[in-house]
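The excerpt is restricted to a subset of chains, each kept in its original location.
Note that the chains take the letters A and B in the order they are written out, and that residue 1 is the start of every chain.
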Amino acid sequence: MGVTLEELKKKMADFAKERDWDQFHSPRNLLLALVGEVGELSEVFQWKGEVPRGLPDWEEEEKQHLGEELSDVLLYLIRLSDVCGIDLGKAVLRKLELNALKYPVNLCRGSSKKLKHIHNSTTATATSTSCITNESENGVANNGV
Amino acid sequence: MGVTLEELKKKMADFAKERDWDQFHSPRNLLLALVGEVGELSEVFQWKGEVPRGLPDWEEEEKQHLGEELSDVLLYLIRLSDVCGIDLGKAVLRKLELNALKYPVNLCRGSSKKLKHIHNSTTATATSTSCITNESENGVANNGV
């Protein structure tokens, strides 16, 4: 049940094709549009200070607006992946596996610490683990996906 | 076929729970982590000038790296939606319907124009249409989702 990334990709491709918008949907155009939507998403949260999970104090209208901004980011992300020829569904399942290797449960439980890691700009260093115990003097937070 | 947003949400929730990371996954923490990943995604494209669809000149390693950055954005987006109590699958299908109303095919075909529209910061102005003909003097591009 539930909507798949494939279905959303198809809907976006059809939407663009019907409007003859493929001419505008270059990778960097879509990337900048995505950044624009992330900006709008940030605006929803910008003057609120910390907000608790579940947004208990938000009005329904605000939550709906938030859902729209989250959706805009998602739609551009899916469209960007598509025009780049990236199979996002396949990529995300692979990334989840890499994350499981990178953040082993036994080393990462409750840890907000991160090893200085070699940041290789063209490929993930998935074979190195990235959590350390709280005994470490390294105070940099980590809880990444 | 294909992975659903629901499945990814579940996987992310389990991943965080196993590592006792729920304590770190507040809405604004996750939002800033998302912004961080969008930054990494942008770095993939930053010195390349315009790149054609399909990324024909990219090496396999670079495409794989791109897939990882796209995935990181997706995973934080899904996690953020979850901790906010937003049903992203439902929201995105609703947003697609709003977009279809906002950008009617007959008015928007091939148009990169956008009406100055009233930007209501708490709810989408879905009932107003946003494309105009090329005769307009308004040169602001539009092809948004």
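Operating definition for what follows: contacts are C-beta pairs under 8 Å (C-beta built on N, C-alpha and C of every residue); 3 or more make two chains touch, one makes a residue touch a chain.
Predicted, not measured: the structure shown is a model, and the values here were computed from it.
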Whole-assembly copy number, given 2 chains displayed: 4
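Keep in mind that, in the parts below, only the chains that are shown with their structure count from here on.
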Mean-CA-position distance for subunit B and subunit A (Å): 9
Enumerate the contact residues on subunit B facing subunit A in the complex. 1-8, 11-12, 15-16, 18-21, 23-29, 31, 33-35, 38, 41-43, 45, 48, 50-55, 61-68, 70-77, 79-81, 83-96, 98-100, 103, 105, 108-112, 121-124, 141, 143-145
